[in-house]
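Only one protein chain is missing; all other protein chains are in place.
Going by the order they are written in, the chains are A and B; count residues from 1 in each one.
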Amino acid sequence: MQGRASPDVPGIAAATVFAIASQIIGAAFLYLILRVDGGWQVVGLLALLGLGFYLLERLPWIADYALASFARVPLVAMITAAVIVLAFPFFVGSNTYILHLLIVAELYAVLALALNFQLGSANIPNFATGASYGIGAYVSALLAINFGVSFWLTLPVAALAATLFGFIIGIPSMRTRDTYLALVTIAFGVVVQQLLNNFSWTGGPNGLVGIPAPSLFGHSFADPLVIFGWKLPSQANFYYLSAALVVVAIVTAHRLHGSRIGLAWNALRADEIAAKAQGINVAWFKVLAFAVDAFLAAFAGTIYAFYVSYISPDNFTFLVSVTIMTMVIVGGMDNIFGVIVGAFLLTILPEKLRAFADYRLLFFGVVIIGFLMIRPQGLFPQRMRRYGGEP
Amino acid sequence: MSALLKVENLTMRFGGLVALNDVSLSIDKGAVLAVIGPNGAGKSTLFNVVTGVYRPTSGRVTFDGAEITDRPSYEVVDRGIARTFQSSRLFSDLSVLDNVIIGMHTRTRTGVLTALFRPGASRREMAACVEKAETLLKLGSGDLFEQRYRPAGTLAQADRRRLEIARALASQPKLLLLDEPSVGMDDMETDALVADITRLRVQNPALSVILIEHDMRVVEAFPQHVTCIDYGSKIAEGDFAAVRAEPRVQEAYLGKAVAHA
């Protein structure tokens, strides 16, 4: 991490091979874990995963080499990733359950990236991401059901509504910190959930049903997707839509992280008084983190609502916020890749450990405590910024 | 010429404790003012009030023709006052380079929309910052530049002090407030620090510096303006020789018995 001699810069050829091969191996692993059906196979794959993380920890140059390779041939890396994401449903075929898991994982990845702006970059506790997610879902569902507004129009409206909510929760953050701020976000989350539960126009505890499927250029998302004669189940529509949203979230996270804003967030995370002394309007940047979080979470909420076509307050509880938080912590705070891995792992693993289905929450609780005690930096710790292609 | 910074009748109370008692002082453009006084005299409190960390109980602070009493810290920095902290407050999990770049916060403009929709502009801004930061790191004594990718928290004590100064300079201040910059430095490092400050003033003659110091060798190097504070009150001011000769100053430093002996 410090003062180390620059790692071997991989040659173009080696970097290309590495960037393609590593991503294919990763995708194959994901495919296998989605395919296998409980029992020893899952345990074996988990052991393999554990070994992988162990090696990464033991041999830090692997991560350095990987990053250097991707930085060397960014275009190749990106094209490979795009091809894998586009091709994945063709391998999954007609298994709608796997597609469903992937969609949920993608939406959680977006939520985790959203929360990461606060929890990771700025270390602001926020237990209201679930509420922003819910506001996004309800606003778009209400617009679609009551006014027949198209999905594509509800997206920005829901995002704006949630951003406004984010600003409102953010305002107390100007005056309160840590524990007190955590309570404020919890309070907001409870208020939103209770209101959704009690208003009649939100359907009360029964929620909203019959949210119409979106359509694009005359193709309804409720219909199977036919590409080059291949027929994919209707879930594939939402798989691609969610994947696009994940890309948007990654680009957003990446650009903010690399800019003056990401640095300002990191500064106030490290030392608020010192941050102020550098001219950072700490209150404003905190509010901003809340707003960005709510904005992205609302997108995820909208897609979720139209995907399942039925939402109720139970989908947006305090526990959802805690789940998202777990993903960020396990994956690695302030590490975009880590947060996505955290979201996928924690969506898919509990599903696969079906024998323990009833113990899922217990599993979450133990995992959080274990990580915070043993590895608080997460699977993929944050990395120092590097500038100008320097190693 | 009117003063760059003017502090008038500043009083700061913490409960019953009077940390600053009706203190007035001023500094001209391009000057160096050394503030001395025993432990707990209220020197750091003076900096904290001027930079908006504390709100004064009463009194006025004017900087560059505008009143900045009670203004928030970030605005004070924007107007041109940069500071270091006595117990250095670096962003310890960020790299040395990032620490300096964060120091340029008030001189950069990228907002969320620019960062998201005009990534080129944002990247160019960062590139310019990196270049400036590297120049700043090369400038001072020590080898901060070579350590620029280390987490600031792992630096040696003298380097931490240097990095604080580099970070403060990154905001292109008109007034630099240094709170005991030589703490934790050995003699050679202290000499290098004095040389650094001297060189800074040559390169930027308009820069004013207020220096809190316990190390009299540093004060001796900038002897024109010295102010001594004791128990929150200003007890002497003038050039170093005159202040040192004041009985009250000797009393404050050595205790009554010795001064009267």
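We take it that a residue touches a chain if its C-beta (ideal position, glycine included) is under 8 Å from a C-beta of that chain, and two chains touch if they have at least 3 such contacts.
Throughout what follows, contacts and distances are computed from a predicted model.
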Complex member absent from the view - protein name from UniProt, among "OB-fold protein", "Branched-chain amino acid ABC transporter permease", "Gfo/Idh/MocA family oxidoreductase" or "Acetolactate synthase": "Branched-chain amino acid ABC transporter permease"
Residue touching the undisplayed chain, where the options are B:S44, B:Q147 or B:T227: B:S44
Residue, one of A:A81, A:A213, A:V247 or A:V322, that touches the chain absent here: A:V322
Hidden-chain contact residue, picked from the options A:I62, A:V190 or A:V248: A:V190
Sole contact to the chain not displayed, among B:F63, B:F85, B:Y149 or B:F222: B:F85
Footprint left on subunit A by the chain that the document does not show: 119, 123, 125, 127, 171-172, 175-180, 182-184, 186-188, 190-191, 194-195, 197-198, 273, 318-319, 322, 325-326, 329, 358-359, 361-362, 364-366, 368-369, 372-373, 376
For subunit B, residues in touch with the removed chain: 14, 44, 48, 53-54, 85
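As a convention for this text, only the chains that are shown with their structure count from here on.
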Between subunit A and subunit B, centroid-to-centroid distance (C-alpha), Å: 42
In the complex with subunit A, residue positions of subunit B that touch it: 51-53, 72-74, 77-78, 82-83, 85, 89-95, 97-98, 101-103, 105-106, 108, 110-112, 114-116, 119, 122-123, 125-127, 129-130, 147, 149-151, 154, 167, 171
Subunit A residues within the subunit B interface of the complex: 1-3, 252, 255-256, 258-261, 263-264, 266-267, 270-271, 273-282, 288, 292, 382, 384-388
